[in-house]
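Only one protein chain is missing; all other protein chains are in place.
As written, the chain order gives the labels A, B, C, D and E, with residue 1 at the start of each chain.
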Amino acid sequence: MATAYITRRERFSSAHRLFKPELSDNENYELFGDCSHPNWHGHNYELFVTVKGAVNPELGYVINLKKVSTIIRKHVISKLDHRNVNIDVDFMSGVLATTENLAIYIWKELEPRLHELSVELHCIKIKETENNFVEYYGE
Amino acid sequence: MATAYITRRERFSSAHRLFKPELSDNENYELFGDCSHPNWHGHNYELFVTVKGAVNPELGYVINLKKVSTIIRKHVISKLDHRNVNIDVDFMSGVLATTENLAIYIWKELEPRLHELSVELHCIKIKETENNFVEYYGE
Amino acid sequence: MATAYITRRERFSSAHRLFKPELSDNENYELFGDCSHPNWHGHNYELFVTVKGAVNPELGYVINLKKVSTIIRKHVISKLDHRNVNIDVDFMSGVLATTENLAIYIWKELEPRLHELSVELHCIKIKETENNFVEYYGE
Amino acid sequence: MATAYITRRERFSSAHRLFKPELSDNENYELFGDCSHPNWHGHNYELFVTVKGAVNPELGYVINLKKVSTIIRKHVISKLDHRNVNIDVDFMSGVLATTENLAIYIWKELEPRLHELSVELHCIKIKETENNFVEYYGE
Amino acid sequence: MATAYITRRERFSSAHRLFKPELSDNENYELFGDCSHPNWHGHNYELFVTVKGAVNPELGYVINLKKVSTIIRKHVISKLDHRNVNIDVDFMSGVLATTENLAIYIWKELEPRLHELSVELHCIKIKETENNFVEYYGE
Partner (left out) sequence: MATAYITRRERFSSAHRLFKPELSDNENYELFGDCSHPNWHGHNYELFVTVKGAVNPELGYVINLKKVSTIIRKHVISKLDHRNVNIDVDFMSGVLATTENLAIYIWKELEPRLHELSVELHCIKIKETENNFVEYYGE
C-alpha cells in the first residue's frame, strides 16, 4: 500500500503580542522588537496541516480531507480566528504567543483527534507573513 | 507625452476592532460581526498606492518609485505596522477602523505629499485578506 | 460622502466544454481548440465581485461584505461549485459556457440582488487560469 | 559532489469525478461528497515534480530542467490537460480519480523515464486547489 | 451586445539597466539608483495584455485568447525573454529601458496587430517585481 502526505490549508486572522509579563516594555522590546508593541498587532496566519497515511485501495484516498478540515476548524480556527492569541485561546494560555508555540500547541490539539481518524499528523506549518514561516514535526 | 499609472505595494501588520464606543458589545456584534471582537484581532494588510503622471521623456519614468515608497513608509507604514489601528494611529483617531476608512485616510495623508512630487495620486487599494479588498479614488 | 469600491473573492471548481451543439466535434475544435474536448475539462475559477457605494459615515463601510458574500454563495457559487457549467447551472442554460458568458450571466444574477442592498454592482471579474481572465462592467 | 533537489512546476486543467461504479449516486455521495457529482467537475491542477541528483561539477546543474519539463509534458500533461481524468487518461484507467492516485500513477509514468536521464525522482506533489494538496515519495 | 475585457498574462525574464549614455556612472546612480548598475541586473517580468471587445453572440467570446497569446509571444515575448532589454530588443532600441517605456513600446507593437483581429487594445500592465508595476492605456 502506498503512503501519501495530504495537506489542508486553513486561515485565521488574529491579534497577538510577544512579551514576558515579568519584564518592562523596554526589556520586552529588546527581546522581541516591534512584535512586543503593548497595544497588540496582528496577522493573517496561514495554517498548513499535513497528515500521513496509507492510500486506501478501496477509496483511493488517505482520508476524506473534509474530515480533517472539520477537525481543524472546530478545535483550532474557531478559537483563533478574529480573536487575540494571548487572551482568548485556551490552548495558548500562559504560553508566549510566538509562531513556534502556535505550531507546537496546535499540534497538541490536533494530534490525538487525527489519530482517532487513523491518520498520523506529520507537520504543522504556519505562515505568519509572506516572508516568515515555521514548521513543526512533533519532536 | 504618454501618461502611465505606476503602483507601489507596501505591507503592514496591525491589530484593529470594528465598534462604536456608544454601543454595547452585543450591538456592535450585530453591526460588525466577528470584526467587533473586544480583545482585537489583526491582519497582514497589503497597500497598493497608484500614481498617475506623464512619462518624463528624458528619464523614461513617471517618478522614481523609490521616492513614492519612502513617502508611504514614512507617513503611513511606520504608523500602522505592528501597531493598533484604533489606538496608535494619529490619522485614524476617532475614525472607525474599517478598510474603507483606512483607504480614505491614507489618501488624505499621501495626496498632498505626492502632489509636491508633481504626481497625481490615482488610487489607494487595500487588501485586508486574500478575499476582501477596497479601492478608493479620492471622490 | 466618499465613494469606495469593495471586492469579494469567491471560488468554484467546475467542469465545462466550449461547443455549439449544431456543429461536429471537428468543427468545434476549429473554433474552440482544446476547450471543446467532448469529455469535458475543468477549472478552479476565481470570481471577484466589485460593488460601488457611498461609505456610510455612521458605520465606516459601504456594506458589510459578509452580506455580499452570502448573496454570491447562495445565488452563484452553490450552483457552480463542483458542478458542470453546461449541464447543471440554471442561469447558464442554453448559453455557451465561456468565461465571458459566465461573467455576463453572473452579473444578471447578482445585479438586482445587490441593488436591493443599496449597493451598485461595478464589475464581475473571473480568473479561469493564472494566465486568463475576463472583466465585465454591465455594458 | 553536492546533492540538490530540483523541482519543475507544470499545470493541467481537467474534469474528474470521484465514484465507485458499483455504488449508487447516493452511496458515492456518502463517501466522496460533492466530488462525486455525476456530471463531473474540474480543477486547475498544479503538478510539482522534484528530482534529486548530484550537481555535475562541469555543468553546475543536476540536469537541464528543460529535459525534465519535456518528459512531464509528453507523458503526463498532454494526456491530462483539457481532458477528463476518469475517461481519457490511459494511466488512470480503472483507477479512482483522487489526487492521491494521480500522484501515484504520475510517479509510475515518470520514474523510469527520469531514471534513464540518471536522475532520481524524489517527490510528486499535486495541488488540487489552493487549500488541498498531496505529496507522494514513491513508497 | 455586451462588452468584455479579457486579459492574457505572459512572462519574460530579461536583463536591463537604467542609464543615460551621456552621463557618468555616478550621475546615472543619482538618477536611477541601483537600477543603473553597469553590469546589468534582471527581472522576471509579468506582462498583462487586456483587450476590449463585443462578446460575439454566436461564439460567446470576444476573441479566442489563444490568438492573442500567439501575437504576444511572436512579437514581444520572443524578443524579450532571456534577452537584454537594452541591447537585444529592436523596438526598445534607443529607448530608456524603464518599465514605463516597456509598456509604451509593447503597446506600439501590439496595438495594430490586435486591431487587425478586430479587438481593441485596452491596457498593457507590467509587473517588474511583486511590489512594483506599471499600467499604460495608450494615451
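To be clear about the criterion, a residue touches a chain if its C-beta (ideal position, glycine included) is under 8 Å from a C-beta of that chain, and two chains touch if they have at least 3 such contacts.
No experiment lies behind these values; they were computed from the predicted model shown.
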item	value
Chains shown that the absent chain touches, full complex	A, D, E
Selected from D:Thr3, D:Ser93 or D:Ser118 as touching the chain missing from the view	D:Thr3
Among A:Ala2, A:Leu59 or A:Val95, residue touching the chain not depicted	A:Val95
Options A:Asp25, A:Glu111 or A:Glu135, residue touching the unrepresented chain	A:Glu135
Interface with the unshown chain - residue positions in chain D	2-10, 50, 55, 58-62, 64-66
Positions on chain E contacted by the hidden chain, ascending	11, 13-16, 34-35, 37, 39-44, 81-84, 87-88, 129-130
Residues from chain A at the interface with the omitted partner, ascending	18, 20, 31-33, 95-101, 103-104, 130-137, 139
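The criterion applied here is as follows: only the chains that are shown with their structure count from here on.
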item	value
Number of hops, chain D to chain E, where each hop joins two touching chains	2
Selected from B-C, C-D or A-B, interface repeating B-E by over half of its contact pairs	B-C
Approximate Å spacing (C-alpha centroids) for the pair chain A, chain E	42
Chain A and chain C, separation of their C-alpha mean positions in angstrom	33
Touching two or more other chains - residues of chain D	130
Chains grouped in pairs wherever the two touch, ordered by label	A-B, A-D, B-C, B-E, C-D, C-E
